[in-house]
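All protein chains of the complex are present and in place, except for one that has been dropped.
Right, subunit A next:
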Amino acid sequence: MRSRIENLSNLATSVPIHRSKVKDMSAEVVDSNPYSRLMALQRMGIVENYERIRKFSVAIVGIGGVGSVAAEMLTRCGIGRLLLYDYDKVELANMNRLFFRPEQVGMTKTEAAVQTLSDINPDVVFENYTLNITTVQGFETFMSSLKNKSFDPNKEGSGVDLVLSCVDNYEARMVVNQACNELNQTWMESGVSENAVSGHIQLLVPGETACFACAPPLVVASGVDERTLKREGVCAASLPTTMGVVAGLLVQNTLKYLLNFGQVTPYLGYNALKDFFPTMEMKPNPQCSNSACLERQREYMLTKPARDAAAREKMEAEALSATECPIHAENEWNISVVDDSEVSGSDVGSSGVLPEGLTRELPTADVYTDLPASDETSTFDDLEELRKQLEALSS
């Protein structure tokens, strides 16, 4: 009993250790260097210049089961700046997921996240936004925060390098899509199914790949029949495992994209029941209902000749080095100058056949013919008049 009390009082008096900021990332392998194992990636030749990570800004929308874990991973990797968006508070019901702690219940998710993350790595610059991006006002703040370049005034494009969507609903994803299409901002989508046994990540480059509105969202078929899924009394299930896997896939793709190593996946699904990882590519839909997407598609087509020339140059350089190197001799038939429109792998158009294991979450909108605006009701075509009429019905 006494030793227990002593133990408890020791715990109470122990002061948490806060590390101070570091100026440069060192590759020196000592206990006190938080970056030594990351800088080793550079020594091993996996990453050319790891320290560039401090230049990058990543926006994470949705600090839930996936977003909070993604934020922690990027924080531990020493990302330059993290912008965090969520309108929700931490609840006890969130404790089956990773990251948040019971004593943070009641705090906003963004504040609680910054509290934990700045302790883990004080070198990261954090910005937290407690707002709902789907409302008109929230959207304006969201847009201006993405455009703000005070962190790196010389940066081209918007103020961030990548947006990660970690939200749990279609509505919010469509809003991230809208913002990124308007800003010509590359982003990555992530999602976990409502039955918690499948998930996916997707890369979206405005004009170059399909946007989120180009076609109904693509999700991993869990193999569970929707009609047999028992939904009484619940909206959605969640597992820390599936969310952790998806967050890991998302940040892995983020690191590859930002630090330029390996292949950045255009779409990677995860079926937890069958241990199946479907992948695919999707081209933009020329009939997309999103006007900003169509604008980006036009811009992308205009830069096609320059891209083709660069691709040809790269191909020729590779062909040259291949002939010099006998190891690659058996590959020579695979080297050819292909037209940009020929894409290898499983590429589907917006209406094309889907690879095995993937399915559309929603149907496409029916085609309908515009009814000519009728003038017969012109007496009621005044907004104020209509408002009053509804008001009158309400009394």
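Heads up, the rule we're going with is that a residue touches a chain if its C-beta (ideal position, glycine included) is under 8 Å from a C-beta of that chain, and two chains touch if they have at least 3 such contacts; residues count from 1.
FYI, contacts and distances are computed from a predicted model.
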{"item": "Chain not displayed: protein name in its UniProt record (\"Ras-related protein Rab-17\", \"MAGE domain-containing protein\", \"Ubiquitin-fold modifier-conjugating enzyme 1\" or \"DNA primase large subunit\")", "value": "\"Ubiquitin-fold modifier-conjugating enzyme 1\""}
{"item": "From A:Val105, A:Val125 or A:Met174, residue that would touch the chain that is not displayed", "value": "A:Met174"}
{"item": "Residue, one of A:Phe139, A:Phe261, A:Phe277 or A:Tyr300, that touches the chain absent here", "value": "A:Phe139"}
{"item": "Selected residue (touches chain absent from view) among A:Met44, A:Ala306 or A:Leu383", "value": "A:Leu383"}
{"item": "Where the missing chain touches subunit A, by residue", "value": "87-88, 91, 132, 134-136, 139, 169-171, 174-175, 177-178, 213, 216, 226, 231, 233-235, 289-290, 362-366, 368, 370-371, 373, 377, 380-381, 383, 386-387, 389-391, 393-394"}
